[in-house]
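Working notes, beginning with the structure itself.
One protein chain omitted, others in place.
Lettered A, B and C in written order, each chain numbered from 1.
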Amino acid sequence: MLLEVKDLQVYYGAIHALHGISFDIAEGEIVTLIGANGAGKSTTLRTISGLIRPRSGQVIYKGEDITFAPAEQIVRKGISQVPEGRKIFAPLTVKENLEMGAYIIKDKAETNRLMERVFKSFPRLKERINQLGGTLSGGEQQMLATGRGMMSKPNLLLLDEPSMGLSPILVQEIFSIIKEINAQGTSILLVEQNAQMALSIAHRAYVLETGSILLSGPAKEIAENPQVKAAYLGV
Amino acid sequence: MQLQIRPKKPPIIVRPNSFLAWIGRAFMILLALVVSYILIRNLIEKPLFFVTNVINGLQLGFVYALIALGYTMVYGIVKLINFAHGDVFMVGAFVSFFAIERFDLHQWPLKIFPTMNSFIAIGIGTITTILLSMLVCVLMAVTIERVAYKPLRDAPRIAALITAIGVSFFLEYFGLLDFVFSARFIPYERPFDVVTWYISDGIHRMQSGETPPDNAIVVSNILIIIILSTLAVLLFLQFLVHRTKIGVAMRAASFDKPTARLMGIQVDQVISFTFAIGAAFAGLGGVLYAIAYPSIKTLMGVYPGLKAFVAAVLGGIGSIPGAFVGALIMGQAESMTASYISTPMRDAIAFTILILVLLVRPTGIFGEPEKEKA
Amino acid sequence: MKSFKILSVLVASVMLLAACGGGGGGGELKIAILAPLSGPVPTFGEMTRDGALLAIEEWNAKGGVLGMTIVPIVEDSQCTPDPAVNAANKVINQDGVHYIIGEVCSKASIPVSEIANAAKVIQMSPTSTNPSVTVDQNGVTKTYIYRACFIDPFQGLVGAKFAYENLGYRKAFVMVDQANDYVKGLAENFKTAFTDLGGEIVGEASYTANDTDFSSILAQIDEADPDIVYLPDYYNIVNLVTAQAKDKGMNVPFMGGDGWDSADLNLEAAAGGYFTNHYSPDSDAPLAVDFRAAFEAKYGKTPDALAALAYDATNLLLAAIEAAGADDTDKVATALNEISFEAVSGTITFDEQHNPIKAATILKVTTEGVQFETVVNP
Partner (left out) sequence: MDISVLLSLVKIILVIAYLFGLFWVMGVKVRPLTIKGKKVNISLLVNLLGTIAAFGIIQLTLTDFGGFQILNDFDSGLLYQACTMTMVALGLNLIYGFNGQFSLGQWGFYGIGAYAAADVTYRWLNSDASGLVVLGVGVILAGVIIWAIGKFTSNLRRMPVLSSFTLYLLGSLVAGYVAILAGRWISPLINPFLGTNLAPGPLAQGIWLQVVFFLAVIFAGIFAAEVSFLFGLPVLSLGSDYFGIATLGFTIVIYTLMVNSDTILPFPEMRGGRGMIGIPKLTNWFWAFLFMILVIIIMRNIMRSSHGRSIVSVREDETAARSMGIDVAGTKLMSFVIGSLFAGLAGGVYAHYIGFLSPGAFDFLIGFNPMIIVVFGGLGSMTGTVTASFGWIFFLEGLLRDALGKISPQAPSWRYVLYPLTLLLLMLIRPEGLLGKLEWGFLKLPVIPLRKVKNEGEQA
C-alpha cells in the first residue's frame, strides 16, 4: 500500500470532525473521497498533509508513520497537496508560483524540466508565465495550482475540490489532465463534491458522512449504489 | 406589544462630486497648498539653504531606510511590529564601538600589513567592523526570534506584540546596567576620518579648520557612504526577494503560510532568515548612524526605530520600495520641518504627515489594499 | 467576607509590628538617595548614587555622624514624577528616613519636595536647577528643601556677562531643548541677561533630547552668523552638535553650563568653547583632587559634575546634621541656613531661598583639556 490511514480522530477544539476514518491507496490508483459539505473530506486531506494534527490514529506512507511529521517534511516524502480554493500565491508570478511548487528540488535544471512538463499539460500557463498569480482567472488558477502540485514530483497527489467554481468545460479539461497525471504514474487522492465526475475517473471511492466513512468500494460499484445515487448523483 | 415604525426620511446620497464630498478634499488640498507654498517660497528665497536641508534630510532618510527595511520585512512575513528592532540597531552600534575602542578592529589590516595603502586598509578594517556588528545582530535577532516570538506564533497577535515590547524593554534596561553598556552617553570614535567637500564653483576638498565660503554646499564622505550602502542594500534586497528561491519563498510565506508549508517551504526557517536579514541591516544602520552622529547611548535605538517604523508604514508596510521611499519622505519632512516650521514640533509633524497620508491612502504609498480577514 | 476581615485584622497587626520595628534603631541614621537608575529617561542616576555613596562611606569610616552609622537607602525614581513620588513616599513612610538626597531631575524633585516639605523631611537635591524646587508657586521658600547646585538664572547670567563683557561678543544664537527644564532655564536667563546687557539674540532654535541630527539647526546658525552659540545642554548633546558643526567647517564658538563638565566631553570638537561651572576639574584645590582620586579608586571611572554635586550635597547634609547636634530636621534646617561649607565645588552658603551661594568658574575648552579661564563672583 502506498498510503494507509488508520482510525483518524480529529478535533477542532470541542468539535469532533473525524470519527475514526480508515482507508488506503495503492500505487497508481485514483481514489476519491466524496461527501457533502462538512463531511470531513478536506479535514482528512489536511491531516494527511500535516496541516492538522489528529488526536489519535495513524497515517502510514510507504510503511513509514508520518502522522505527526510537519507539512514541509511530508512534501519531501512525496505527498503533494493541491489545496482547496487553489491558494495561489497572488503576489507571485506564475513562474514563481511553479518554482515554489518545486521548492524541495534543489537542482535548477530539474526544476526547469518539470516546469516544461507542466507547460505541456497546461499550455495556457506558459502564455501567462510572468503574470501575477492573483490576476489569473479561476480556471487558470486551478491549472496553476495543479501544476504547482506536480512540480514536486509527488508519488501521491492530494487534490481538494479541483472542480470548485469552474465552468463545466473547464471541469472536463481539469479531470482529463488529472487522468493524464495518473497515467504518468502518480497516485491520486481526489476529494470532490462533484461526485459524478469524481467517480467517473476514480478506481475506488469512499463516501464520507459527518466524519466517518459510510461506504467504500470500486468507483463503479459506488456509482451504482442507490443510496449514493439518491444523495450525491442527483439521479 | 406592537412595534411602531416611524416612517424614515429617505437618506440623501452624497455623490462623489457634490459639495459635501468636496469639503474633505478641499481641506486636504488646502493643507497641501500651504505646505507647498512654504517650501516653494523658501526655495526661491534661499535656494542654497534649501539644498542644504535637502541634503541633511537625505542623510537622515537613508539611515531610516536601513532600519525601515528590517521592519517592513519582518512585518511582511509575520505581521509583527518588532519593537525590538530599534534595540538591535543600538546593539549594532555598540558592538562596533567595542570593536573599535577595545580591539582596534578597524586597524587590523595595518597591524598585519603595515605597508598597506592606508585608504584600502582602513576600508577593509571598517568593513570588518561592520560585518562583525552585523553578525552579532543577526545572532541576537535569531535568538530573540527563537526564544520569544516562535513559541507565540499561534497565540493571539497581541501576545507577540507585547512580547516584542518586553524584549525591547529588556534589551534597553539590561543595556542600561552599569556593567553592560551603562546609561552614559559614550563618544564614538569613528573608524575613519571625516572628509568634507564643498561645492561652490567646482568641488573643493575642505581642510581641517577651513570655513567654506558662504554660497557653498557641504557634502561629507559619511553622507556618500550612507547613501551608497543603503542603495547597495536595497539592490541586494530586490535581488534577494525577486531572484532567489529563498526570497520568493519569503514572499510566498508572507502571503499564505499553510500553503507555503504544503510546498515544502520550512516557514520557521524562512522567518528566522527574514529576522536575520533585517537584523543585519539594522546592525549596518547602527554602525553608520554612530559614525554619522558620534555619540551613542543605550536608548539610542528608540526614536530612530520608531521613525523608521513610521517610514515603513508611510511607504506601505511589507513593501521594500515603500519602506525606502517612506524613509526618504520622513527624512525630508523632518529636515524641512526643523528648518522652516519648528524643531520641537518635528516629531509631531512627522506623525501628522503620516496620519494625513494614511487618510488619503489607508495602506501607505506602496501598500496593497488590505486583505479581508479570512 | 469573613475570611477577608480576619485577613485585614491580621495584616493590620503585622503592619503595626513593622512600624514599631522600623522606627528608632539608636545607632543608625538613614539617608535616602533618590536617583533615576532606570526608566524611559536615562540620566545620570548612577553617578549621583555613586557620589553620594562615596560621601556616606567616608563619613562612616570617620565614625559616622553624631555617633550613628549612616545607612543609605537607594531608590530608583526614574526622573519621572510618579515613581519619584512613590519612592519618596516609600522612604519617608515605610523606612522612616528624615533626609533625602535627590532627585536629579527637577521634574522629579519638584513633586518630591512637596511631599518632603509636608513631612518635615530634609531634601537636598544635588542637581535640580529649577527654582521651583525650593520655592513654591507663591514665592514662599520651602523650609526643608535645599539644593547644592546653581539655579538656572545664575548660570545664565554669568554666561551672558562673560560673553558680553569679557569676550566682547554682541550677537548670540541660543539652542534650547524645550523638554529639558535645565536647558530651558539656562537658555532663557541667558537671553534676558544678554539682551539687558545690550547684546542681540540673532536666532533661537529648539531641539529635543532624542535628536541626533542637528544639521538643520547648524544650517540656521550659519544663516544667522552669530558671534557665539549658547548651548547649555549636557555633554552628550554638546558632543553631537559640536562634532557636526566641525564637520561642516563652522568655527563659531559654543558656550554652555555645568552640563558640559564631563570626562566624556569631546575636546576635539568642542575646542574653543566656554562653559560655566562650579569648580575646575583640573583645579588644584585639595578637596577636588582628593575627591577625584577617591572616586576613581572606588569606581574606576572619572567623576563628572553630577557625582561631585551628589558628593557635596551628601557632605553638606551630614555636616549640617553634625552641626545641629541632633537628628532633628528643624535643627538641621537651621544649621543649613547658617552653614558655610568647604565643598568640592567651592565654599557653599545658602541664601534665603535655599540656593547655594558659590563662585562660578568659567572654563575654556581646548584640544588639550579644559582650562581655567576666570572666576565670576555672584
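By our rule, contacts are C-beta pairs under 8 Å (C-beta built on N, C-alpha and C of every residue); 3 or more make two chains touch, one makes a residue touch a chain.
Because the structure is predicted, anything quoted here is derived from the model rather than measured.
One chain is not displayed; in the complete assembly it touches the shown chains B, C. In the complete assembly, the contact with the undisplayed chain comes from C:184, out of C:120, C:170 or C:184.
For the chain left out of this panel, the touching residue among B:96, B:126, B:163 or B:295 is B:163. For subunit B, the list of residues touching the undisplayed chain reads 1, 9, 11-15, 20-28, 75, 79, 81, 148, 151-152, 155-156, 158-160, 162-163, 165-170, 173-174, 176-178, 302, 306, 309-310, 313, 317, 342, 344-345, 347-348, 351-352, 354-355, 358-359, 362-364, 370, 372-373.
Annotation for subunit C: contacts to the undisplayed chain at residues 1, 4, 7-8, 11-12, 14-18, 21-22, 33, 37-41, 46, 49, 53, 72-76, 79-83, 85-87, 89-90, 92-94, 105-107, 110-111, 114-115, 119, 130, 132, 136-138, 177-181, 184-185, 208.
Note that in this section only the chains that are shown with their structure count from here on.
Ranked by distance of CA centroids from subunit C, the top chain is A.
Of all chains present, the one whose mean CA position sits nearest the global mean of protein CA atoms is B. Here the spacing of subunit A and subunit B, counted between their Cα centres, is 44 Å.
Per-chain Cα centroids separate subunit A from subunit C by 74 Å. Residue positions of subunit C with contacts to 2 or more other chains are absent.
Every residue of subunit B that touches subunit C in the complex is listed here, in rising order: 46, 49, 52-53, 56, 59-60, 173, 176, 178, 182-187, 194, 196, 198, 206, 209-212, 218, 220, 222, 289, 292-295, 297-300, 302-304, 334-335, 338-339, 342-344, 346-347. Interface residues of subunit A, counted against subunit B in their complex, comprise 49-51, 70-72, 75-76, 80-81, 83, 87, 89-92, 96, 99-101, 103-104, 148, 152.
Subunit B makes touch with subunit A in their complex at residues 245, 248-249, 251-252, 255-256, 258-267, 368.
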